[in-house]
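The other protein chains are all here in position, but one chain of the complex has been omitted.
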Amino acid sequence: MSTAAEAAGREREAPYEGPLLDVRDLHVEFVTRDGVARAVNGVDYSVRAGETLAVLGESGSGKSVTAQAIMGILDTPPARIPRGEIRFRGRDMLKMGKDERRRIRGRRIAMIFQDALSALNPVLSVGFQLGEMFRAHQGASRAEARAKAVELMDRVRIPAAKQRVNDYPHQFSGGMRQRIMIAMALALEPDLIIADEPTTALDVTVQAQVMDLLAELQAEYHMGLILITHDLGVVADVADKIAVMYAGRIVETAPVHDLYARPAHPYTRGLLDSIPRLDQKGQELYAIKGLPPNLLRIPPGCAFNPRCPRAQAVCRGEVPELYPVAEDDGRPLEGRGSACFFWKETLHDR
Amino acid sequence: MPDIHDEGPYEPRPKPGVSRLDYAGEQGMAVEQETLVERDVEKREEARSLWGDAWRDLRRRPIFLVSAVLILLLVVMAVLPWAFTDADPRRADLVHDYLRRPDWGDFFGAGWFGYDAQGRSIFARVVYGARASITVGVFVTAAVTVLGGLTGMVAGYFGGAVDAVISRIIDIFFGIPLLLGSLVLLNAFSTRTVWSVVIALGVLGWTQIARVMRGAVLTVKQSDYVVAGRALGAGTGRLMFRHILPNAIAPVIVVATIALGGYIATEATLSFLGIGLQDPTISWGIDISSAQKVIRTAPYVLFFPAAALSVTVLAFIMLGDAVRDALDPKLR
Partner (left out) sequence: MTVEGTTPNGATALGAAVPQEAAFAQEVPRGEPILEVRDLVKHFPLTEGVLFRRQVGAVKAVDGVSFQLEKGETLGIVGESGCGKSTLAKVLMNLEQATGGSVRYKGEEISRLSGSALKAVRRNIQMVFQDPYTSLNPRMTVGDIIGEPFEIHPEVAPKGDRRRAVQDLLDVVGLNPEYINRYPHQFSGGQRQRIGIARGLALKPEVIICDEPVSALDVSVQAQVINLLEQLQGEFDLSYMFIAHDLSIVRHISDRVGVMYLGKLVEIGSDLEIYDHATHPYTQALLSAVPVPDPAARESRDRIVLTGDVPSPANPPSGCRFRTRCWKARDRCAEEVPLLASPSWLRGAAFHASACHFAAERETGQGAAEREGTA
C-alpha cells in the first residue's frame, strides 16, 4: 500500500472539483414472471470527495439495486436500465465500454457488502484473497502481495496481522471479517466506497469499531462514501448528508443535522417517529401504517399516498418532484429537497 | 385490536365493512388498515393444505397435463397391450416380413412401424414392450425412493451413530457401479424375470436417493421452523413428515425422475448384454439391443423402441418437474 504522500500525489495528478459521483434520473427495472418490477424510479444523488452520503429507506426501497447499478454488477437480464446517467468524475459510466467500466470497478469505486462471510471465499486464506487484488490489478509478485496484505490487515486494525495472514475466513469473528472486507475495498485506494449495510449483521460494540474505522480511513484517504443502511443511529453518527428512499425514488435529501431536526417529508417523519424514545417508555410506539408498495404496481401519484397521514386528492393524481425546501421567508435551505406537495406543512409539524 | 396509530387529521377513514387488510385494487397496493372494522367471516373459504394446493396448481400446468396423459397412455399400454394392436409381437414371419419398411398407411396395424430382423411387427413389440420397461422403471423408482428416502431421512434426522452407520453402508453400495453390480446380482438368479431385474436395480439404486435425501434433510433440519415445531412440542413423526419431508423432497423428486429413465436404460443394457430379461419377455431394451445388428440397413428397427423409451423418460421427467414446482408455493 502506498503512503499517504503517494495517495496525495495521485489526488493531485487527477484533480476533480465537481461531484465525484453524480447519479441522475436513474431507473432500474426487473423483468419478472409477473411483470416488470420498477425497483428504481428516478434516483438523483451525488457525492463529493471526502463526503459521506447516507442512503436511508426501508427494506425493498431500492437502495441496494441503485448501488449495484452504480457498480455495474446488476445481472442484465433480468435487470435493465431504461433511463438515467451515472457520472463518475463527470463521465457517464452507462455509456462507457465494458473494459473501461471494469477498470473503474474495484480500482476507483469499491463496494463493501453486507454479508462478509459469504463475500469471502471460505477455502482461500484471507491473506491470499487480499493479495490477489494487487496481483490482479498491479501485477505484484507473490511475496509483495503478501506483504501488502499484511500491511492492509494492520491498517484495518487486525491484531497480529503477520501471524493471521494465512488464516481462513471462518477463523475470524464477524467484526474482523467485516474489517477484512473493508481492507479489500481499500486495497486499491479507490476514490469512492459504497458500503451496503456494512454493520447490520454486527452488534453495537463491533459496529462502533467498524464505523469508526471506516470514518477514519475515509478522512485519511479523502474518499467519498455512500453508506446504505436503515439504522438511523448509525447515520446520525457518521453521515454528512442523507438521501431517503421510498419505492425507488429519493423522497428527501438533507444535511444530517437538518433532517433529524426538521424532516420535510411525511415518510421521513414517520421513520424518525418510529424510533423508541426515552419519554415513550410504556407507551405505544409510532408506526407507519400499511405496507411498502408492490413494485409491480406502484400506486399512481405519490407512491407514499396510501400510507401518508397527509395525503390529499392531488397526491393520488400527480407525482411530486423533488422540490427545493426553503424557510418561510423564502431563504432556501442548503441541500434540502422533498418530494412532497406539502413539504412546507410537514416542515412545520414539529 | 384498538386503533394503534395516531392518525393525522388527513387520514381518510376506511369504509365500514371493509376488511382490515384490503388490496386497494386500483392503487395496486396492499394497505393494512389497522382500524377495527367489521370483518366478513361469512366469506369462509375451505381450509387448504400444501398437497391440496399443489394438486389444484398441477391441474393448471400444461406440462403436467401433457406428461400425465402420456404416462396414462403408457400405463394402459403396459396393462392392456392387446387393446392397441391385433398383431402378435412374437409372430415371426421371415418369409414375408423380413425387415419390411414402415408402412404409414397401416395405421395401428402390424406393419405400421415395419418389421424387424426376425420378421416381427415392430409396432406390436413397442406396445408389448411397454409392460416390461415401465414395470422396471416405475417399480425400481418407487422402491428406491421409499427405501432410499426413508434411510436418508433417518440418517439425516437422527444423525450421530445412526447416521454414521447408514452413511458407511451407503458409501459401500455407492462404490458399486449400477451396471456391474446388477450383472453380478442377476447372475445369481436362475430364471430372470422382470421382478428379478427390479430387485437387482432396487438393491443397488437406493443409495443415490438416500444420499440426496440425507443431504436435504440435514439442511432442512437446521431451519428455525423445525426448531419452532419442536418448541411447540411436536413429535418425531410430525417433524419428519410435516416439516422436513415437504421441504426436502424437491431434489429427491428431480433425482428420482431422472433416475427412472436411467433404470429403463440399464434394463435395456443388461438385456443387450444378455444378462437382463430373456427373449420370451418383450422389452424395449431387448429390441434396442437386437436392432444394433441391422442398424445400417434398417435404422427404423432401432428408432421405434428407442423413441418409445425416450418419450417415456421425458414424460416422467416432465411430471417430476411439474410436481416439484407445484410443491413450491413460491412458484405458484
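Note that the chains take the letters A and B in the order they are written out, and that residue 1 is the start of every chain.
Just so we're on the same page, a contact is a pair of C-beta atoms (placed from the backbone, for glycine too) under 8 Å apart; a residue touches a chain by one contact, two chains touch by 3 or more.
These figures come from a predicted structure and were not determined experimentally.
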*Chain not shown: contacting residue from B:Ala68, B:Ile176, B:Ala234 or B:Val254*: B:Ala234
*Just name the one of A:Val204, A:Ala219, A:Leu296 or A:Val314 that touches the chain not displayed here.*
A:Val204
*asked:* Under the stated touch rule, tell me which residues of subunit A contact the chain that is not displayed.
replied: 58-59, 159, 173-176, 202-209, 211-212, 230-237, 239, 256-257, 260-261, 270-272, 274-281, 284-288, 291-292
*Residues of subunit B in contact with the chain that isn't shown?*
1-2, 4, 19-22, 32, 34, 39, 41, 43, 45, 47-50, 53, 164, 223-225, 227-235, 238, 242-243, 246-247, 327-330
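The criterion applied here is as follows: only the chains that are shown with their structure count from here on.
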*Could you grab the centroid distance between subunit A and subunit B? Build each centroid from C-alpha atoms only and quote it in angstrom.*
47
